[in-house]
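A single protein chain has been omitted; all remaining protein chains appear in their positions.
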Amino acid sequence: MSISKEMRSDIEERYKRNLERPRIVVGLGTCGIAAGGNKVMDAIKAEVAKKGLDVDVDFTSCIGMCFAEPVVEMALPGRASVVYGGVGPENVVQLIESHMVQKTPVAEQAQIQILGGAEAYEGIPAMEKSEYYEQQVRSVTWRLGRTNPERIEDYIATGGYEGIQKALTMDRIAIIDEIKKSGLRGRGGGGFPTGTKWQFVHDAVGDKKYIVCNADEGDPGAFMDRSVLEGDPHAVLEGMMIAAYAIGADEGVIYCRAEYPLAIRRLNMAIKVAEEMGIMGENIMGSGFNFKVRIKAGAGAFVCGEETALLNSIEGQRGMPRVRPPFPAHKGLWQKPTCLNNVETFANVPNIIRKGGDWFSSMGTEKSKGSKVFCITGKINHTGLCEVPMGMTLRDLVYNIAGGIKDGKKFKAVQSGGPSGGCLPTEKLDLSIDYESLGQAGAIMGSGGLVFMDEDSCMLDIAKYFLNFTQMESCGKCTPCREGTKRMLETLERICEGNGVPEDIDNLERLAKVIKTSALCALGQTAPNPVLTTLKYFRDEYEAHINEKRCPAGVCPELLNYTILADKCIGCGVCIKACPTGAISGEKKAVHVIDPTKCVKCGACVPKCKFDAIAKA
Amino acid sequence: MTNSFADYLNTDLFFVIGSNPTEAHPMAGAKIMSSLMNGTKLIVADPRRIELADKADIFLQLRPGTDIPLLNGLMHIIIKENLHDQKFIEERTEGIEDLKAAVEKFTPARVSEMTGVPENLLYDAARLYATTSKAMLCYTLGITEHICGVDNVMSVANLAMLTGHLGREGTGVNPQRGQNNVQGACDMGALPGDYPGYQKVVNPEVQAKFEKAWGVKLSNQPGLTIPDMMDAAVEGKLKAMYILGEDPVLTDPDANHIKKALQSMDFVVVQELFMSETAKFADVILPGASFTEKDGTFTSSERRVQRVRKAIEPIGDTRPDWWIVCEVAKRMGYPMAYAHPEEIFNELASLTPSYGGITYDRIEHCGLQWPCPTVDHPGTPILHTKAFARGKGLFKAIDHTPPAEMPDEEYPYLLSTGRILYHYNVTTRYSSALDAHRPEEAAMIHPADAVMLGVGTGDTVQVTSRRGSVKTKVAVTDKVQSGMIWMSFHYRETPTNELTVNAFDPISKTGEYKVAAVRIEKTSPM
Amino acid sequence: MAGCACTGEKVDSPQDLQLMDLLGHYRGYDGSLIPVLQGVQEIYGYLPAEVLEKVSQELKIPFSKVFGVVTFYAQFHLKPRGRNIIRVCLGTACHVLGNAKVFDRLKDILGVDNGGTTDDLRFTLESVACIGACGLAPCIMINDDTHGRLTVDGLEDILAQYA
Partner (left out) sequence: MPNVTLTVDGTQVTVPKGTTVVEAAWKAGAFVPTLCHDPELSKPGACRICVVEVKGARNLVASCVTEAVEGMEVQTSTPAVIEARKTILELMLDNHPEDCLTCHQAGDCKLQDYAYFYNVKPGAFGGESHQYELEDDNLFIVRNMNKCILCGKCLRACEEKQGRAVIDFAYRGFKTKVTTALDQPLADSVCVSCGSCVAVCPTGALTEKAMLGKARKWEIEKIRTTCPFCGVGCNLDLNVKGGKILGATSNPASPTNGRDLCVKGRFGIDYVHSPKRLTKPLIKKNGAFVESSWDEALDLVATKLGEIKNKFGSDAIAALSSARCTNEDNYVMQKFVRAGIGTNNVDHCART
């Protein structure tokens, strides 16, 4: 079967008609659900029914404003739709009454309004002009929060499956050339040119070839792929189909981490309906091209994000990386040529084929084309999902999109690329976000996780956190990673506990260097990056911990001493009650004292003191 | 073996029948097991669910003693489905019509009834074996230790020839020899009708050759086989026996008959390492040196002649076996003077055409596989690549012969015997670790029978046949069929061969160790 | 086929029937071990040793490899897991304030040891390094809820909140 012109325009027509009806749309991505989106949905349905309103209640996925979840969009015919943030079931009655019945938006709870050619409201920022979105582009993410990901009609009505339809009329090499022209590079972290990879697999000799989608997103603080899978599953499928056709594969596997049940559910729904419609399966759209795809759920191992470990895991083995070469392009799944890309990479493909490689390469820098999705978390005002053109500076990202550092504190560092990436300091704020610049600074683009830190963050603690993660997730196969990350972690722990010696820095550097150059896989080779970058940019903090037994950020408990400031303490006794170990004593209305031998440095007393009388140093 | 152990890694299908290689030939078993890891297919035919059966693609759990119906049945299907190798049959064999006629009546339905193997598995096995180009047959004593052992062997050969699975890499008929130097002992003419190299004693030219070489007149009358010797001894015709390194009381069927034979003779010499059950009947015991204390050669199943090297001086006052025999010969007026085993080897090589090109120097590192007729011959890893020994391979029409003794009301259980991994015929009981690991017999019986008998694993039973009665502990397992008991013959405390039947293949004189009728009763612990 | 060890075996529990379905569904497929293990864990709530052995036989994958896979992935559990996971904080503050007594009392009430699961699969009891709620010490976490300032006597009331 094929999607005929008539069918497509019919679907588009219906989609547009629906958009013109009164609508309430709840964001039900994982983040929305976690924030209580389902309860909000129930309340909305109940209220609509109670009031007997002629309103469509629908859901969409995460629009990216995680800081504002649960997010609800309300639209009246002819008017811009308004996106409300922080909606709880308790707000629902009032919001519906005001917006849907009285037709008066609740400006104070509105985040943005989406114009779409309709009449705007006063006092609510248009999406394109809002602080969060003004500098963003919405290329891969544009359906997120805008369409219902569980309805294939929404996808088709918005240009979906045009890419594969076009591709099926093209020469295979022409498709690969188009991808090459676009300059698309792997969005999973490596940044390998996608077109070149496809060419390798296309050229590889094999009776069978596979397409594998890496959806094993495991970096702490990264959820780009989850958002795309939950919000636009068909785009990933379409990208895989185009790749399959281009390289000559007829079977695909999506390896998705089991911790993403909603993504898996939506993917399964998407596959099922696409198969039912003849968009996937045998003789796709009458072209003679066959493609089927299945989902393999991961089982909880970060290292399976490494491509060869992932292949082993699909084959039912321990997720231990293989030696490369041979590369998966030549010997991949079941030793057959395999094209392995991540979710975001595949999701970019349909647009590139539809709009052309030149369209894509018009965005970005010389070597890093297009846009990139980032998850911005940590001590910033706007945590969430954003998509920016390659080449934007970190500064723009922090101070514009992210809304600056929380509580007016000072920016200290950003960890780019998760446990494999590095910490970049203030001096690097004007760095352009692209593969080369980040790499040169000692970090990596990675899959797109950016964790921001403020002045209260101890860089050793951060390095320790990430190293602990990689150490726990090391597969154990090669010596440098298995034994080396353990020793690095132990060394960091010693330093943070105040038992560091000056040689520790040399040892850390030597271990880091050897692991980086000698470990078997990318997980191991990049594991030392957080330590190397913090050593590079924040060496003074290491020295303070080692030489002065001091944690400048006041984080490492063993290096802290809590004291009560005599000039501030009024002797109220609150801290005495707060102290779990009975370390604080003092008469009422007399200055209290902390017994350092009993104090376990848990810090429980600090927030309880209303007079800021407890100091840590 | 027509092919070599190295060739086990080249085949695409093993058909293992009447063989338990992972226990009796562990390194052959290991090669099979590791091939399976790489996707090689496996058919197992065995009354017991042996270890390989669990790894098999097709497991044919036949009734003991029904190998011929099974093999004929497979050939029936292969012929009916036109899966035989017509070219091979035409070019390399004769007698196909006889075979076709013989297997005609072995329809799948009938074979299934006779063997207990489901019909669909017969079809699966026949098709898989016939259609796999590199398919290798392996068998052992499960084929030969029957009164129809020779017929069984012929049937196996029929099957291989019918499908053209001979004379090429990864194919062949590969009987693994039970003992370390069965091949060599046969090659050396320790057979009543053969001089070294299977040169017949009845052949006058051969006789003349050996008379010349040995400088004496030789008999052209074939001698007695072991069973005939024992019978002759009991009958009083045989008066003396010189037994070198064998323990027939423990290892030959119907042990009581053997004991009687030994007691009947005037003089028995036993040359041994240990006080074996047989040695107890000796008049003189001559202590031999073990294989670690002397030089020599063994010839393995794959016809590989390899060095045995002296590592230590003979223990105590022991002597190498060859030296002792030569001493006796000398004292009987026939001097056989050799300074070193190498001299013996050179002499035997000069008289044994297939060994003609083999010298100690040439086998220093890797041995040589005979036939190796000349010093520049590289040895022969695969036999019959161009022709069979007799020229064309002859199909033999074989019909079923039931075992000599089958269970009945009085002796309702079927006894079958064999080896276990941790023991060898002899000597391993004297290895401290091996004996500690497996110190006693653990006869295998089926759970259903165990319930009937009221016994569990570790309990003791009395097993009785028409010929004898032994006590053994049991292990309850579904690896044996119900109605069957399986025992090894390693334990003097449980001399299984007191039970086995005194019946032999008429040609090879191999005893029917694999089938006997017994009665089982629970009894007090050993 | 030789691999069919299920013949003649007594099948009694619905779980065993589900297991047979699962194995039947995946038998013969390459790379089915992990989905099968996920299915087994869904059926039994964990991976019982004897079921793993059966999986090994049915899929013809060496038992050691099955075990290697099971212990590699964090998702798999060789012991039953309860519906509710109790994590007893063993951080310094909690320790000083006697969380050991709380721990002991919980073991008594539930009849399990550290790492154990109640027979009705209601609770799994585990210890955990500091959960960062020292101000609430002594404390435990049940699922995502933190319960602080515990007394030994109040534990039963807290447990009653979890079905």
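A, B and C label the chains in the order they appear, each numbered from 1.
We take it that a residue touches a chain if its C-beta (ideal position, glycine included) is under 8 Å from a C-beta of that chain, and two chains touch if they have at least 3 such contacts.
Remember, predicted model here, so these are calculated numbers, not experimental data.
Asker: Please identify which of the visible chains the hidden chain touches across the whole complex.
Answerer: Answer for the hidden chain's contacts among shown chains: A, B, C.
Asker: Would you indicate which residue among B:Ala329, B:Val375, B:Ala448 or B:Met526 is in contact with the undisplayed chain?
Answerer: B:Ala329
Asker: Of the residues listed, B:Gly170, B:Pro341, B:Gly356 or B:Gly468, which one is in contact with the missing chain?
Answerer: B:Pro341
Asker: Write down which of B:Ala24, B:Ile58, B:Ile79 or B:Leu99 is the residue touching the left-out chain.
Answerer: Result: among the candidates, B:Ala24 touches the missing chain.
Asker: Of B:Asp151, B:Asp252 or B:Glu277, which sits in contact with the chain we cannot see?
Answerer: Checking each option in B:Asp151, B:Asp252 or B:Glu277, the one touching the absent chain turns out to be B:Asp252.
Asker: In the whole complex, not just what's shown, which of B:Thr144, B:Thr163, B:Ser416 or B:Thr472 touches the removed chain?
Answerer: Looking across B:Thr144, B:Thr163, B:Ser416 or B:Thr472, the contact with the absent chain belongs to B:Thr144.
Asker: Tell me, which residues in chain A touch the chain that this view leaves out?
Answerer: 301, 318, 320, 323, 325, 471-480, 482-484, 486-487, 490-491, 507, 510-511, 513-514, 516-520, 525
Asker: For the chain that got dropped from the picture, name the residues of chain C it touches.
Answerer: 49, 52-53, 56, 62-68, 71-72
The rule is short, and it goes like this: only the chains that are shown with their structure count from here on.
Asker: Relative to the centroid of every protein C-alpha atom displayed, which chain's own C-alpha centroid is closest?
Answerer: Closest to the centre of all protein C-alpha atoms: chain C.
Asker: For chain A and chain C, let me know how many angstrom lie between their CA-based centres, rounded off.
Answerer: 30
Asker: If you average the CA atoms of chain B and of chain C, how many Å lie between those two points?
Answerer: Spacing between the chain centres: roughly 53 Å.
Asker: Where on chain C is chain A touching in the complex?
Answerer: It comes out as residues 30-35, 37-38, 61, 65, 68-69, 72-76, 91-94, 96-97, 134-138.
Asker: Which residues of chain A touch chain C in the complex?
Answerer: That would be residues 258, 296-301, 313-320, 334, 475, 578, 580-581, 600, 602-604, 607-608 of chain A.
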